[in-house]
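To start, I am sharing the structure in question, which I have written as structure tokens.
A protein chain is absent from this complex, but the other protein chains hold their places.
So that you can tell them apart, the chains are marked A and B in the order they are listed, and the count of residues begins at 1 in each.
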Amino acid sequence: MATQPKLDVGVDYKDKYGFFFPEDYVFKAKRGLNPEVVKEISFMKGEPEWMTKFRLRSLEIFRKKPMPNWGADLSVIDFENIFYYLKPAEKQSASWEELPADIKATYDRLGVPEAERKFLAGVSAQYESEVVYHSLQENLTKKGVIFLDTDSALREHPDLFKEYFGTVIPPADNKFSALNSAVWSGGSFIYVPKGVKVDIPLQAYFRINAENMGQFERTLIICDEGSFVHYIEGCTAPIYTTDSLHSAVVEIIVKKDARCRYTTIQNWSTNVFNLVTKRAMAYRDATMEWVDGNLGSQITMKYPSVYLMEPGAKGDVLSVAFAGKGQHQDAGGKMIHVAPNTTSTITSKSISKGGGRTSYRGHIKIYPGANNVKSFVKCDALLLDDESRSDTYPYNDVDAENVTLGHEATVSKVSDEQLFYLMSRGIPRAEAETMIVNGFIEPFTKELPLEYAVELNRLIQLEMEGSVG
Amino acid sequence: MAINAETLDQLQGEPGWLRNVRRKALESYERLPAPSKTDEEWRRTDVSGLDPNKFSKLEHLDGQKLILPEALPKGVILMPLRQAAQDHPDLVEPRLFSLVHADRDRFAALHAALFTGGTFLYVPDGVVVEQPIIGQHFSHEAGTSVLPHTLIVAGRGARFDYLDEYIAENEDEAGYRTGSAEIFVGEGAQVGYVAVQKWGRNTWHLADQRAELQKDSTLRLFNVTLGGRFSKSRVEASLAGEGANAELKAIYLASGQQFFDFHTLQDHRVGNTRSDLLFKGALQDVARTVYAGLIRIEKHAARSDAYQANRNLVLSDKAKATSIPMLEIDNNDVRCTHGATVGPVDPEHLFYLRSRGIPEPTAKRMLIQGFFGDVLDRIPFEHARKLVEAELEARIG
Partner (left out) sequence: MASYKVATVGELQPESMKRVDAGGTPVCLAHAEDGSFYALNDICTHEEFFLSDGELWGMDVECPQHGSRFNLQTGKVTGLPAVIPAKAYPVKVEGEDLYVEVPD
């Protein structure tokens, strides 16, 4: 395996995010991937037969599919050197107090209890491959909202689960959705009944804490007619020296008049390969919004998409990517207009520094008969030095009448005028640059809950410090 | 009859070095796989129905007609490319297929192996040709290959305009056609190049144009694509010297079952270079077009300025336009913008015209002409502009 360039991220960052605690796992599968490992995972989870079959067939598809011949260089991934399943505790912990002490310590440092106190919402925090801590506020249950880890949902709501699972993203969609379908574990399952509006964001923290461990969570969200939910996914990860693979699948169904917002603030350590498939289907007059922040990781490939299935559906992607030294963020969005009178926007902001590379990759597809569609894509890239790189790959396919599609992109640097202005007011150069970057991504941060906006600005500051000198 | 070494026998009387170039290219053709849908460049471009063996008869060996200005300035060389290969090997051999590579893919190899006709134009340092030079390439029969190749060399400070016109005698003929060009733009030279493709509506057309621009030179390159059942053009400018300036413009009008594919490259290899690309297309009936263009700013190409836009006017709900404007930026001291639009005739404009008693077909025609208007003004010289305007008038009207 190739040695990966290390990112010096500064003491503060390491202290806050770059730590790990000793492993103490109940079950640890062998490294590598074969039908036996997949059967073992399914057996350990006590799954129904159809899921075992689904996994085995997905493994076959994974084996047959070639690696993507576009995007980032994934040739260094060694699939045989990864743990595909880890179960950190024997049973789900019902409350914070029951959690093992080292896991609690991890979350203390990440600030989960504060977040919980603040949001007073259900926390489904993922430690290793499975949700270990899960609390759901009573009023959610009363309203009929189901918010479970995905494994529990398969056990407790088998019919609802089977109706939707794998229908938005089939295993054969791409090599990594096939991999996830074979070895998935954990993730969130949310069902919001008709007319129910969940007024506090539901959230989950994800954390990788074992060397060479893969995380393959699987999230399924169903918003029934007229409902609303905001789901927040936050990631931090300890820093390790060898590569780690994260390959999630997120499927969302937004029914008539419903709205779903899915926010991600991702900050994987810089050795993680983050290869995620996220897709939503939006029906009549429904709205799907992806708010997607990509920091950290060595390579990210992620293009949240919305299939606009019926008239009046609306899709939004708002994406921010930051690539420092040795990092490649290949991110973007897809809007698939199936029905007439549908609208979409994609706004992408990317920042490259210290030799990092950001790529915007997007697809707008307008099917025959999807007339009167409006779609607009705007990409802005900021290059902070002359070692860094920015790419834009927008694919636009229009197959209908009376369509208005626009794509615009600009690439720029921090302007000398802006820097001079700030520095002339006594602000040091590094700080001035950070201010300009924070201003550049402001359209994104203003869509985040306050805590996350603060956190993101802090992360940007750390990234900016980390790559200076 | 299959294409093989014997096919080359149709090309007699060539110098040995050219025979070798052709033989090597033919080997590449035989070795290289047919492009497939899993290759990104060919994903939307289906060539599975193209069997070049059906078109192994080569037409048009040196059959272009060169329309010369009254008198060419001294030192200017203008002749069929095959003749130039014989008469001026020192000028032709080092350059031929050095920009348009013969082993890029199967069809590029086939073109290099079998090219017929085409022009060699050499304008020495400091020479200015005031009148445009015109090469007309005709196809006379169906079922043949017509594969012209143009090689243009502009010396330092040279200035001239050149037009390649690809003309079918019979609109309905089927066949295999190319029309490639290599353009060397010397230091401080100013070159206008226009290609008007009017091959028959059942032909396969695959062309590669590539220009290399030295210091402080300017190229104004304009493509007009009208013919072919299938037309794929790669248009590439390599900005190799500081102060180089490339303007790449095109219009295309796709109707019936036509399929057009354009792949463009603005390659900024050094700093202080400028490129400006605008491809505008109108689509009717069940036509399909693909535009995929890349601006590449290489590591040391600071203070470069690049612009790229693709605009499509879609006039039918069965027509399909794909637009992929791409950027790869490796230097931060640049100015780079690009954009793509796909849209219908503005209903308000249509309503305005109709409310003035203009019937809908006429109103639509006026709007299409209006759509092309701004880019037609960028055709580098008068003769070509008039030709294109007349051609559009006839086709839209």
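Just so it is clear, a residue touches a chain if its C-beta (ideal position, glycine included) is under 8 Å from a C-beta of that chain, and two chains touch if they have at least 3 such contacts.
No experiment lies behind these values; they were computed from the predicted model shown.
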Can you work out which residue in A:51, A:265, A:313 or A:338 touches the chain that's missing from view?
A:338
By the document's definition of touch, the residue of A:59, A:77 or A:168 touching the omitted chain is A:168
By the contact criterion defined above, which parts of chain A meet the unshown chain? Give residue numbers in ascending order.
61, 166-174, 279, 281, 307, 309, 336, 338, 367-368
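Here is the rule we go by: only the chains that are shown with their structure count from here on.
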Rounded to the nearest whole Å, what is the centre-to-centre distance of chain A and chain B, using the mean of the C-alpha atoms as each centre?
43
Contact footprint of chain A on chain B as seen in their complex:
38, 40, 44, 299, 302, 312, 314, 316-318, 320-344, 347
Enumerate the contact residues on chain A facing chain B in the complex.
69-70, 368-369, 371, 381, 383-386, 388-413
